[in-house]
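Note that one protein chain of the assembly has been removed; the remaining protein chains are unaltered in position.
Each chain gets a letter, A and B, in the order it is written, and its residues are counted from 1.
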Amino acid sequence: MELRKTTVHQTVEAVLEGEITAHQLIEKTIKNCSVLNEGLNIFTSIAGVDALEQAKAVDRKIKNGEKPPLAGIPVAVKDDLCYGVLPTGLGSAAFNEFMSPVTAAVVERLMDAGAVVIGKTNLDDMGQGSTTLSSPTGSTVNPWQAGRTAGSAGAAAVATGICMLAVESDSGGALRQGASHCGVVGLRPTTGRISRYGLNAHCSSFARVGVTAFSSENISGILDLVSGFDQRDAATAVCREGISEIIKTPGSEDMTIGYPVTAFDHLEPDLREIFEQVRDQLSSRGYRIKEIDLGLLREGLQAYYVLALTEASSNHARFDGIRFGKGRETDSLEEMYRQSRSEILGKEARRRSIFGTFLLSKGNYDRYYRQALKIWKLVRQHFEAAFNECDLLMLPVAKNLPRPLKGESSYLDQWSDDLFCAPVSLSGMPSLCAPAGQIDQLPIGMQLVGPPFSEKTLLAVGSTSGPRDMGESPLSQ
Amino acid sequence: MKYEVVIGLEVHVELLTECKLFCSCPNRFASEPNVNTCPVCLGFPGAMPQMNRESLQQALTASVALNCEVALYSYFDRKNYFYPDMPKGYQISQYYIPLGSKGFLEIEDDQGSLKKVGIGRVHMEEDAGKLVHEAGGEAAARSSMVDYNRAGVPLIEIVTEPDLRSSEEARRYLEKLKSIMQYAGVSDCKMEEGSLRCDANVSLRIPGDQAFGIKTELKNMNSFRAVEKSLDHEIKRQVEILNSGEKVATQTLRWDEDKQETIVMRVKLEADDYRCFADPELAPIELTAEEVEQALQNLPEMAEERAHRFVEEYGLPEYDAGVLTASRCMADYFESCLTLYNKPKEVSNWVMGEFSAHLKNAGLEADQAFFRPEDMAELLKMIDEQVISGKIAKKVLDKAFESGKKPRQVVEEEGLLQISDQSELEAIVDQVIAENPDTVESYRGGKSKALGHMVGQVMKATRGKANPQLVNELLVKKIDG
Partner (left out) sequence: MDNVTDGLEKAIKAIKIGVSSTEQEQLYLELEEFLAWLDPLLEVDTAETGQLLFGHDAVNVLKGDYPRQSDLAELQEAAPNFAGGFYLVPKVME
């Protein structure tokens, strides 16, 4: 069974019907995973025996007449999501042996449904970035072109066919840019839809747990399984009385897609052309295209960084070397803090915490932090206004092609890559990244953004837009 | 020069919830370190805070009990600073919008008239853990030990306006605050155990000045007495500084109970920058005006009301009512006794007298004593039933209070049963009459006091066990013949 060519639904059917046992499926997956991981550096740890045990347990359940809805489905979990069975690395050199007492809510839900965790996927320094370039264990190679980053390792795990699903965090756009760079589909859900309990968020206001898969259908099938109220994440309280979903079916309903013209001006012509083609295809498939105004993208990006950095400085203050992580034995408390923290936080994380502290300090607080809170509100209002004119809107995902693995790019250039993703994060609205086309074989994704709880509409539209099949990524064999 | 003393108090009070403020760890004393801990209160990556409903309820009760305006919208901020007892590198607290504000509490001022002490804010926050510095041992020489049992325990911080004008007023304020918190049922306010903690700001100024003088902060006062003493000490120190023409330095001082003096903790160069911002992991708190009104309606009876009721309902003197209601647990104790033994004044005498004296000696509150209301009732019933005399009853209470034994058991074990056997007493009475002819004569001469003397002799001979009434009767019968 080739995972890339079947759907989650078909695979579960095959396992439930006994065509293949969960154990056989996972055994094969792990073998494949070990081989591919050598060259691509996707995983920080691979489950091995534990995954096989889990698979056996799923097979036993099936024997007992149960029908786990994700029976045997191999899943990759980003390494900022805690999982008690494998080390939780967090993107820190000091946490490579850390066994977390916490298991993330989303992982629990997937496992309850019969999914099997194959491994933890690589990430930037303390989860801060959309490239994996700052990972303490080296960056993840893009399966489409060896010289470039994958953006997110979870996307690479799916693109290579190792796993059928990846659960990943997305604050400023890591999940979406990974999906874009690897030619797969990634969903950043509405605020509060999926519990973040167990996620080591660097920026709690914007961090979401999302799902990456090979197709929109695969995400549709599992979205409800991982959604809903969880006492442990206050934001999910919006789901307590059930979600009022916006569900529209392409073709059967009149649908308007907003096209923020000026947003695409930020792109190089060859990239812009791809989106214009998609726009025209959507139009020819019966969608109404409406040009809209969506201002403050650049300022939204800047506000995102002010807020992300300030929150990171506080969120990462818990890493003091006393209760977890590798601590340093020193003579003075002050030295213990300084040494432990500079070891736990890498260069990028140090930069962000220090800048965040600067921005929150007296004198800078009103100038930067409060202004960012206001821009946050304005950006959200802009998006809300846009959805008075359209059902959903399309935006680019990445400003550039995936960054080269070698060669210096400045931290600020990398932050600027989030130009189209960060403002969407500020809006709190769901965003689906789906393939839009290719340049020199490298996949390019687009964002479909909708009003709160319109995920099912986005997934439905996502499955009919863009190229049918981009072929197989060259590095996935 | 005569100065005006200006004092403001910041009091932290631990709430009486089952759980900590943001996790399910028990909020209770543990003899072992770090047993009441979990991923949330230890700040583990991925663990998120979950607000405890009861803490909000109690904080709301405290706010209305202190006559505060209650914020219908408030939320938690993070106060960012590092210290080993602070697991997350920040304390979750209400910095920008306190739950309660603009409240007051009434005390007697130094002139004996009623005075309102303004309460600037009442806000919720989590407690920190504790650092233990144990003397001795090789590890202890190099290390401090951290216990996080207290980390995350729900607190309210109650900050007064700079309205207090003497150390005595400060003590009266604390006593009143403690009474209100106890009556409201939100805290046991045991300063010695740390469930009430107090910091003070002190400054002096020339009477009539509008501006405040330079203030110092006092910490580490472990009893109301220590608060009063350290304030006196600090006021004296500041007077001396000002009189010598110097300026008071902005400082934080620590009260040293052993040396009975204040010690400088650190010189404040600039105000700490806590970089407070709304905690994005928690949801804001919204209350309705109805909920606040409800909290006000549901306030339990406070000390004054209860004292008033004790006078009306039980016919107690005002003095008794005041003493009995000084603490809620004392008043509760009194009323529990009454449900079993319905003679208010008798109970009042015993509770205010012997029982309170024992509590004071043992340093206990009424609810901590082994001697429970049912024991008090039993004791008083034994007096009524003439099983023991009142005098013996005091002895029984002594023994029972210390040993935790039931009063009846004490009476039996100690052989304190009252002698009401007529023939046994007659022999003694006869002997006393024979030995005191002069006294008998003066009694016959009309001096009734003389009879009392003879009763005393009989009691002495029976080591207090004789039934005094019976002795009386026997004496009168024998002498008057």
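FYI, a contact is a pair of C-beta atoms (placed from the backbone, for glycine too) under 8 Å apart; a residue touches a chain by one contact, two chains touch by 3 or more.
Bear in mind the structure is a predicted one, so any value in this text is a computation, not a measurement.
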Contact partner of the left-out chain, one of A:V167, A:A372, A:A398 or A:M446: A:A372
Option from B:E54, B:E168 or B:E346 whose C-beta touches the chain left out: B:E54
Among A:S135, A:S227 or A:S313, residue touching the chain not depicted: A:S313
Sites on subunit A contacted by the missing partner chain, in the whole complex: 98-101, 191-192, 204-206, 231, 234-238, 296, 298-299, 302-303, 305-306, 313, 317, 320-327, 329-339, 341-342, 345, 347, 350-351, 353-358, 361, 363-364, 367-368, 370-378, 380, 411-412, 428
Residues from subunit B at the interface with the omitted partner, ascending: 17-19, 24-28, 32-39, 42, 44, 50-54, 56, 75, 82, 84, 131-133, 139, 141-148, 265, 273, 275, 278, 280, 282-286
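Convention: only the chains that are shown with their structure count from here on.
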Subunit B-facing residues of subunit A, complex: 81-82, 88, 90, 100-102, 104, 196-200, 204-205, 231-235, 237, 310-311, 313-314, 316-320, 322-324, 331, 333, 337, 357, 360-362, 365, 369
Subunit B residues touching subunit A - in the complex, by the definition given at the top: 39, 42-48, 50-51, 78, 80, 82, 84, 87-90, 142, 144, 146, 273, 275, 277, 280-283
